[in-house]
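I have placed the structure first, in the form of structure tokens, so that the comments after it can refer back to it.
What follows is chain A.
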Amino acid sequence: MPVLTILIALPIVGAIVVALLPKRRTELVYPIALGMSIPPLVVAMYVLVNFRVGDAAFQFAENVVFTEAFGIGWIVAVDGISLFMVVLTALLFPISIAASRSITSNVKSYMVLMLILETGLLGVFLALDLFVFFAFFEIVLIPMYLLISLWGSENRAYASLKFVLFTATGSAFLLASIIALAIITGDQMGTLASFDFRNMLQTELSSTAQFVLFAGFGIAFAIKVPLFPFHTWLPDAHTEAPTAASVILAAVLLKMGAYGFLRFNLTLFPEAAVSLAVPLAVLGVVGIVYGAALAIVQPDIKRLIAYSSVSHMGFIVLGAFALTTQALTGSVVLMISHGLTTGALFLLVGMIYDRTHTREIADYGGLARVMPVFAGMFLFAALASAGLPGLSGFVGEFAVLIGSYLTLPVLTVIASSGVILAAIYLLWAYERVFTGPVTNPKLKVLRDLGFREVAIMAPLVVLIIGLGVYPKPVFDRIEPSVGIILDRIEATTDFEVPAEGRLSGVAEIEYGPVHESGGDN
Partner candidate 1 sequence: MAETIVFIIFAAVALVGAVWMVMAPNPVHSAIGLLAVMFSIAVHYVILDAHLIAAVQVIIYAGAVMTLFVFVIMLIGVDTADAYGPQVPIQRAMTAAVAAGFFAAIALAGRVVWITGSAAFGRPNLSGTVEAVADELFGTWMVVFLSTIMLLTIAAMGTIALAYFHEDSTEDEASA
Partner candidate 2 sequence: MTDLLWLVIALPLLGAVVNLFFGKRLGEPVAGGLSVGVVVASWAIAVPATLSFVTGSGQVETIYLFSWIPVVGADAAILWDPLSAVMTMIVTGVGALIHIYSLGYMRGDERYPRFFAFLNLFIASMMILVLSANFAMMFVGWELVGLSSYLLISFWFTKPEAAAAGKKAFIVNRIGDWGFLVALMIIFATFGTFDFGTIFTTAPGILTVGAATAITLLLFVGAAGKSAQIPLYIWLPDAMEGPTPVSALIHAATMVTAGVFMIARAAVLFELAPVSGAVIAVVGTLTALVAALIAVSQTDIKKVLAYSTISQLGFMVLAVGVGAYTAGVFHLATHAFFKALLFLGAGSVIHAMAGEQDMRKMGGLRKMMPVTFITMAIGWLAISGIFPFAGFWSKDEILAATFAKGGAFIVLWAVGLFVALLTAFYMTRMFVMTFLGRPRWDGGTHPHESPATMTVPLIVLGFFSVSAGLVNTPARLAFEHFLEPSFVGVPHIKGLTLGLIVTLAVVSLVVALAGVTWGWLAYRRDELPAEDGAFWRRSLEAFAVDDFYGRVIVAPGKRVSTWAAETMDPRVIDGAAHGVARGVLRFGSVLGKLQTGQVRGYAGGMAVAGVILIFVFLAVGGGF
Partner candidate 3 sequence: MIVTTTWFLLLAAALFSIGVAGVLIRRNALVMFMSIELMLNAVNLTFVAVSRELGLIEGQVAALFVMVVAATEVTVGLAIVVAVFRTRASANVDELAEMKG
């Protein structure tokens, strides 16, 4: 039963159904689109439930060969790294569609684009044939561009174009590298070319080839992450995008880059990954501090959250290139938790934007008195994003920091200062918007979050707490797949993961009465 193919196909089916809705009946579009986004979630849950925990190999694999000559085939599978990203995507779409109630102009094409976007994203995380991966990588670009340029706010044209140009340049390098790699793999296998990821694992690449291909893949993913120098598209894209688009953009699109680094750069080019680990980690750390520093002084709340995403993605990159089990697992968990927390923050900002149509922090003041529930939720999401223990943000960050210290001590200490900066920019924003007397008379009349809005936020709140309090099931599913990458790197390069950097290295703790009680008086 080709579960994953069904999962990828469902949103497209949804898109077609929505597209075929009669033009006049616009009131039907919203409920049906929401309805059509539920099946992928159900299938994703099925995959999550039936995912064999300890097994590190690819599961639910499907392999249909398109053209033998060029070695392109439909190969989809899921493993520890991509599992939770798929579930997160499947979860966030119904939520963001539900939150798109305020979209009025041509809702139908909006919903169609959203569902196509979902297919693209699911495809990216599941495809193991690089050609198909690249196809989905591009499919994601078009709907996101249209969502921003058609439904965005003031200078959406500039922001969406900038978003496309940045990503497209990256994709150009990516396509070239994919084809090169496919041909090299093909040569070593006797066919013209092979885009199958598993064959690529077997190819021996000279170190120069590894460097070039690493750079090719790396640039595309660095722009997507976004890594420090390539991040300027993010704040613009976020501020101008409509609520649902910025939720998906922050929660899932950014993770395509990080996922790409883990899945392709670290696995396929271990030698290059090891030697380039430090410079990229440095860029990550610079991103953390730089993103946080800029977030502090942003006048626009959405731009502030965008820069905070740059900072959090910096942690993920640091974790990815620290090459220890804790760091890698932590960065995957952080990918999930950042999706939840930043998604929640953007949803909340969307809700207040629907009421006041302004994102300037200066226009707000004393909102907590007028909208206590909203204030409570915003503080909750902000603290989760700032990495408060007991919530999802902390778990990922803690694992990344502890893991990265083993191999990159100085960098990690600098990175951990991001924790302070996060508290500063979030709480200062909270203070200016929510506390103090109600400055702006317009705010007095606002009504608090309705039942529907609270219902939208509920799943995210529950998951943030759940992931924060009991993340063990998530860690257990991710760790094996990350372990393979490290084994592969240790096997093919002279890099040694420190003893504590392995799950086996973590000391066993025995509980119960401590024997030498009573001591020697």
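For anyone wondering why these and not others, all candidates are chains of the complex that A comes from, given by their letters.
Here is the rule we go by: contacts are C-beta pairs under 8 Å (C-beta built on N, C-alpha and C of every residue); 3 or more make two chains touch, one makes a residue touch a chain; residues count from 1.
These figures come from a predicted structure and were not determined experimentally.
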item	value
Identity of the candidate that touches chain A (this complex; choices 1, 2 or 3)	2
Contact footprint of candidate 2 on chain A as seen in their complex	162, 165-166, 229, 231-233, 290, 293-294, 296-298, 325-326, 329-330, 366, 368-369, 383, 388-390, 394-395, 398-399, 401-403, 405-406, 409, 412-413, 416-417, 419-420, 423-424, 427-428, 430-431, 434-437, 470-472, 475-476, 479, 498-500, 503, 505-507, 509, 511-514, 516-519, 521
